[in-house]
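Reading through the C-alpha cells given below for one structure.
Removed: one protein chain of the complex. Kept in place: all other protein chains.
As written, the chains take the letters A, B, C, D and E, and residue 1 is the first residue of each chain.
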Amino acid sequence: MKLLLINPNISESVSALIDSEAKRVANKSTEITTLTAEFGVAYIETRFEAMVGAYATAELAARHASKFDAVIVAAFGDPGLLALKEALQVPVVGLTESALVTACLLGQRFSIIAISQRISAWYRETVQANGLIDRLASIRTLDQRVQNIGAIQQEHAAELVTLCNQAIAQDGADVLIIAGAPLAGLARTIATEIPVPLVDGVSCAIKQAESLVSLAPQTARAGSMAKPPVKPNKGLSEAITKLLAADVIR
Amino acid sequence: MKLLLINPNISESVSALIDSEAKRVANKSTEITTLTAEFGVAYIETRFEAMVGAYATAELAARHASKFDAVIVAAFGDPGLLALKEALQVPVVGLTESALVTACLLGQRFSIIAISQRISAWYRETVQANGLIDRLASIRTLDQRVQNIGAIQQEHAAELVTLCNQAIAQDGADVLIIAGAPLAGLARTIATEIPVPLVDGVSCAIKQAESLVSLAPQTARAGSMAKPPVKPNKGLSEAITKLLAADVIR
Amino acid sequence: MKLLLINPNISESVSALIDSEAKRVANKSTEITTLTAEFGVAYIETRFEAMVGAYATAELAARHASKFDAVIVAAFGDPGLLALKEALQVPVVGLTESALVTACLLGQRFSIIAISQRISAWYRETVQANGLIDRLASIRTLDQRVQNIGAIQQEHAAELVTLCNQAIAQDGADVLIIAGAPLAGLARTIATEIPVPLVDGVSCAIKQAESLVSLAPQTARAGSMAKPPVKPNKGLSEAITKLLAADVIR
Amino acid sequence: MKLLLINPNISESVSALIDSEAKRVANKSTEITTLTAEFGVAYIETRFEAMVGAYATAELAARHASKFDAVIVAAFGDPGLLALKEALQVPVVGLTESALVTACLLGQRFSIIAISQRISAWYRETVQANGLIDRLASIRTLDQRVQNIGAIQQEHAAELVTLCNQAIAQDGADVLIIAGAPLAGLARTIATEIPVPLVDGVSCAIKQAESLVSLAPQTARAGSMAKPPVKPNKGLSEAITKLLAADVIR
Amino acid sequence: MKLLLINPNISESVSALIDSEAKRVANKSTEITTLTAEFGVAYIETRFEAMVGAYATAELAARHASKFDAVIVAAFGDPGLLALKEALQVPVVGLTESALVTACLLGQRFSIIAISQRISAWYRETVQANGLIDRLASIRTLDQRVQNIGAIQQEHAAELVTLCNQAIAQDGADVLIIAGAPLAGLARTIATEIPVPLVDGVSCAIKQAESLVSLAPQTARAGSMAKPPVKPNKGLSEAITKLLAADVIR
Partner (left out) sequence: MKLLLINPNISESVSALIDSEAKRVANKSTEITTLTAEFGVAYIETRFEAMVGAYATAELAARHASKFDAVIVAAFGDPGLLALKEALQVPVVGLTESALVTACLLGQRFSIIAISQRISAWYRETVQANGLIDRLASIRTLDQRVQNIGAIQQEHAAELVTLCNQAIAQDGADVLIIAGAPLAGLARTIATEIPVPLVDGVSCAIKQAESLVSLAPQTARAGSMAKPPVKPNKGLSEAITKLLAADVIR
C-alpha cells in the first residue's frame, strides 16, 4: 500500500519529522512518501495560512495522488481536507480528524496541547467543523511566539508536559492530543510521564489511512463527497484542470 | 466610501449581476468596484471549488484592498472570508454572513433557497460555521444540474417561488435568503409574491460593509482576527508576500 | 429617514446618552427621536424589570411607531423586541441583537462587558435566544452594585478597560460588546486602548435600522413575524388596542 | 396548601377549564384559586400577546401572591414566568415547564400537540428557553384559525387524536404534551385511545407546585433568581411597587 | 400508595439514609420500602460500577415491582433507569433525573455538588443524557478519595458548604443539587447556610414518583418506552425472564 503525505507548510524540517514518525508506525508493507508544499509559510497557525496551505496541498495532490492508495493532509487543522475528499478518487485523511477520532476511542473527553496561543482559535474551529466540540475538554498552548519550528519539542518539552498534566487535573481530559506536525513524535517521547493516553496526529493518520485502504469503500458518486460537477474553468494548473475534468458518470 | 467586491468565480455575467445589484442598493456616496476571479470555475457549489475561489479572491484582495475602505467576498459560502478578515486591515464581509445576520433581524428562523442540490451541503456547513444552525429552518434547492448560470433566475423563477412558499408553509421560515450570486436581484423581483421578507446576499453585504466603514472599529491587533505572525514563506505572489510581511507592532 | 428610539427604562440621563450617541453615528438624512419609558425602573438588570420595560416600550411604540420608518428598542436585553417585531409594520431592532450581529462580522467569538454581575444571567439568556451562544467567549462584569447609573462609565472606566483586556487574553474574544445603554459611547472613548474592535449597542442599532429601511423588505404576512391574529381583547390602552385591531388581509 | 393559578388571558371559559382540571387533580388538602387576567387577549398565540399576558399576570401576582403558598402561570408558553420567579417569595411554576419536565420522566422524546399553527413558533422558543429542544420530537398543530376557544377540544377531538398518532408513528415521540390551557383536560379524555402517556399542563403544574411547597426550598437570596436589586421606579401599580420595594437583606 | 426504592449499591448504611430521608418527605399515605442491591459495590462512581448496579437493580425490580405503584432507582447517575422504564408497567424515576427537573423549576442554571472527583465524568454524562447540559453551571466535588461512605456528610460538611458557595459566586448557579445518595439529607441540614435553593435527589424522587402515580398516565404500548418485543432469551433469572415474557398486545 502506498500512502502520500503532503505537508502543507514549506518547512522541510517538519516534513522530515512527519516522514520519520509515519515510517515508524506504518505497517511493513506500507510505503510512505512525504512531499512538502512548494509554496506557503513555515508553519500554519491562522486561517489565512491554512487557506494558502490548502491550495498548495491541492496542487501536489492533483499532480501525484493517482499513484497512491490514500493521501494524508499532514498539517494542523487539516487545510483543504474536505476539498480533497471531494476531488480525489482515493481516501484522504487529515492529521486532526485522525487524532480526534482516535482520541474518541480512548476517552470521552480530550484536550489538545498545541504550540502557540494564536493557533487555538483555528484548532477550536476545526474541532467544531468535525462536530466534536462537546468532547473537547480544553485547548492548552505554549504562550510564546514560536521561534524555531523544527526544534520546538526539544526546547519546550517540560512546558508541554506541564500543559498535559493541567489538562488532566483541571479540565477533565481522559486523553490528550499532541497537536501539530511540529510536535510529531512527542507523544511517544513523553508517554510514560503522563497518566492518560496520548494521541499523535501523524501516527493516527497513518493507521486510519491504512484502515480505509484495507476496507476499500466505494468512491462517492452521489452526496456531497462526489466529485464536483464538471463546469467551465480557467487559469488552473494542468493537474487541477485534469482533476476537475474527469466527471463521474451517473 | 469605496467598496471592493470580488467575485470568486470566473463568470463575468455573474459579476455583472453583482455589480448592478450592488450599485442599485449602495448609498449615493459609495463607489462600487467589482472584480472577477482571474482563475477558478464558472460557479461554486463544492468545497473544492470554494477552496480555489478563496485563493483567487485572496490574490485580488492582496493586490487591490489597500485602495478600498472595505472588501466584499461576493460568492456563495463566503470562500476565504475568515482568512481575509485576518490578513486585511479593512473590514471584510461575505454575502452569506451578511444575509444571515440580516435575516436574523427580520425573523427567528430562516430558510435558504439555492440553485442546486449539490450546493446545499456546502451552504449548510457555512451556516454551521457561522454558529447559526439553530435558526436555519431549511435549505430548499432547484434539483436539476445548472445549465446556464447567467440566466438561472429567468429560467427558473416559477420554481424558485414555489420553493419559497414551501419553506414558509412547511418548514416554518419567517424570512428567506435567496442564496448565491447568480440569484442576485431575484429577491427584489419576486418580493411581492412572497408573504415574508426576502433577503439577498449582495444588497445585505453592501449595507453591512457601509455600516462597518461608518462605525470605524479598530483593526484587531490581538485575538484570532489579528494579522498572522510574520514568519518565513516562499512561492507566494508579490501581493500576498507583501500582505503577510507587514506585521502589526504590539 | 426617521428612527424612533425607545429607552425601556425611566432614566432621562440614559436616554440622553442614547440620543447623543445615536445622533453622532446616524446618517445626515436620518432623524433621531428618543423617548423614555413612562413607567418602569431606573435601569434593567433582571427578567422582571425587562418584562416591565417591554410593556412600557410597547405602549410608546403603539402610540408613535406609525410616524417612523423603524423602531429601536434601546435597552439591554432587548425587552419586548420579538413582540414588537410581530406587531409593528416597520422594522424593529434591538441594541443587543444589533451588537451581536455586528460583532459576528468583526470576529468569530465575542465577549460582553457589562455593568453588574446581576445582569449577566439575563444577558446570557438573550445571547442564547439569539442562537449565538456558541460564539460567546465570556461575559465579564463590574462587581459592585450600581450606584449612579448616569455616571457609571466615568466612574468605572479603568475597571471596564481591565475587563476588556481580560476577555481578550483569557477568554479568547476577537471582539468586545460594551453592553447596556448606560455605557453608550464608552466603546468610542476607550477604543484606542483596546487591541480588538469594540462594539456598541446604540451605534450598531442605528446602522442596522438604517440598513433595513434602505433594503425595504416586505412586511411579514405569514410566519411567526406576521401580526397576531385578530381576536377579542380588553383593558388595553387605546394605542395597543388599535395596533392589534388592524389585521393583515391574507 | 393554597395555590394561586393565574390565567394570563382574559377568557373566563378557559379559566373555568383550568380551575376544574386543577381541582380534579389537586390533593384534598390543596385549595385552588383561579384568577383571570384583567386585561389582555382571548388566548395567547404570539410573543406580543404573551408579553401582554405576562404583565397582566404580574399585576395579579403582585396583588395576591402573598396569601398563597405557590403561584401557577396558567397559560401556554409560561408568559412572565422567570420574571415572577425572581420577584415572588414563593415557588412559581408554569404550565409548559411543568409539562416538559413531567414528560421527561415518562419518555426520552416528547411531541407537543397544539391548537394553532401560529402558536408553534412561540412554543418552540419556550422549549428552547427551557434547554430541552433536543428532547422535542415535533410540534403538531391544528391548522385552521381558532374560532371558539372555549369549545376547541370538543370540536376538534378527532383531529387532535390523529395528530397524536402521527407524532408517535412518524416523529418518534415517547410521550405527548397536550398543550395550551384551552385543551386542559383533553389528555384525560383521550388517554385510552393513544398508546403512549399523555401529559397535560394544568395537572402537571398542580403536582409540581404541590411538590415544591412540600419540599420547601429556601428562597433565593443570591443568583439570578433573587429579587431584583432595589432601585428607583415610577408609574407602576401599587402592588408592583410594593413587590419591588422589599429588598432582601444580604 | 406504595413506593419501592432500590439502592443500586450494597451499602446498608446508605440505604438507611435513603429510607429515612424518603420517609421524612413522603406523603402520610405513601408507604416506603427500601431494598439494597444484593450484589455490587459499596458506592457507585464509575460507568462500570453503574453497569453492575443497573443489573442488580433490575433483578430486584423484576422480583418486586408488581407489588408497588412506582419504583425509584435510588443512586447517583440513575443506573439502569431507562431500561427499567421500558420493562416495568409502573412509573420509574431516578434520583438524578428527579433532582434535575426539580432544579429546573427553581432556577435557570444549576450546579452539582458531589462526593468525589472521579464521580464527575459519570454525572456529567448523566446530565447530558437528560438533555440538560446547557443548564449545568458546574460540577464541584470533594477531592479526596472517599473513606467512609456512611459518614461522608458529617466528616465533610464544611467543605461541602464551601463548594456550594463557590458554585453560586463563581459559576453562576441559581440552584444546587446535592448529589449522591450518601449525601441524602444534607440539603436539609445546610439549607439555611446557603443563599440559593438546594435540591436533594431522594426527596425530589419521592415527590416526582408521588406525582406520577397521582397523574396515572397510560403505560406506553408504543414508542421507545414500550416493553421490549418478546424474543428468545436464556440464562436470565426467573424474575427477569417473566418480566420480558409478558408482551403487550397491540
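What we mean here is this: contacts are C-beta pairs under 8 Å (C-beta built on N, C-alpha and C of every residue); 3 or more make two chains touch, one makes a residue touch a chain.
What you see is a predicted model, and the numbers here were worked out from it, not measured in a lab.
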Item to check | Chain not shown, its touching partners among those shown | outcome: A, B, D, E
Next on the checklist: Of the residues A:Gly53, A:Gly77, A:Pro91 or A:Pro182, I need the one that contacts the missing chain.
Outcome noted: A:Pro91
Next on the checklist: Of the residues A:Val161, A:Met225 or A:Ala239, I need the one that contacts the missing chain.
Outcome noted: A:Met225
Checklist outcome for this item: Even though one chain is not shown, chain B touches it at residues 120-121, 124-125, 128, 133
Checklist entry - For chain E, which residues reach the chain that was dropped from this view? => result 10, 38-43, 45-52, 54-56, 58, 80, 82-87, 116, 118, 120-122, 125, 128-129, 145-146, 223-224, 228-229, 231-236, 240, 244
Item to check | For chain D, the residues touching the chain missing from this view | outcome: 108-109, 134, 172, 174
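FYI, only the chains that are shown with their structure count from here on.
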Checklist entry - Which chain lies the greatest distance away from chain E when centres are computed from Cα atoms alone? => result B
Checklist entry - Measuring from the mean C-alpha position of chain A to the mean C-alpha position of chain E, what distance in angstrom results? => result 43
Item to check | Where chain B and chain C are represented by their mean Cα positions, the distance between them in whole Å | outcome: 27
Checklist entry - If you average the CA atoms of chain B and of chain E, how far apart do the two points sit, in angstrom? => result 51
Item to check | Sites on chain C at which at least two other chains make contact | outcome: 82, 85, 108-109, 120-121, 125, 128, 134, 172, 174, 223-224
Next on the checklist: Once you draw an edge for every pair of touching chains, what topology comes out, line, ring, star, complete or other?
Outcome noted: other
Checklist entry - Can you list every touching chain pair? => result A-B, A-C, A-E, B-C, B-D, C-D, C-E, D-E
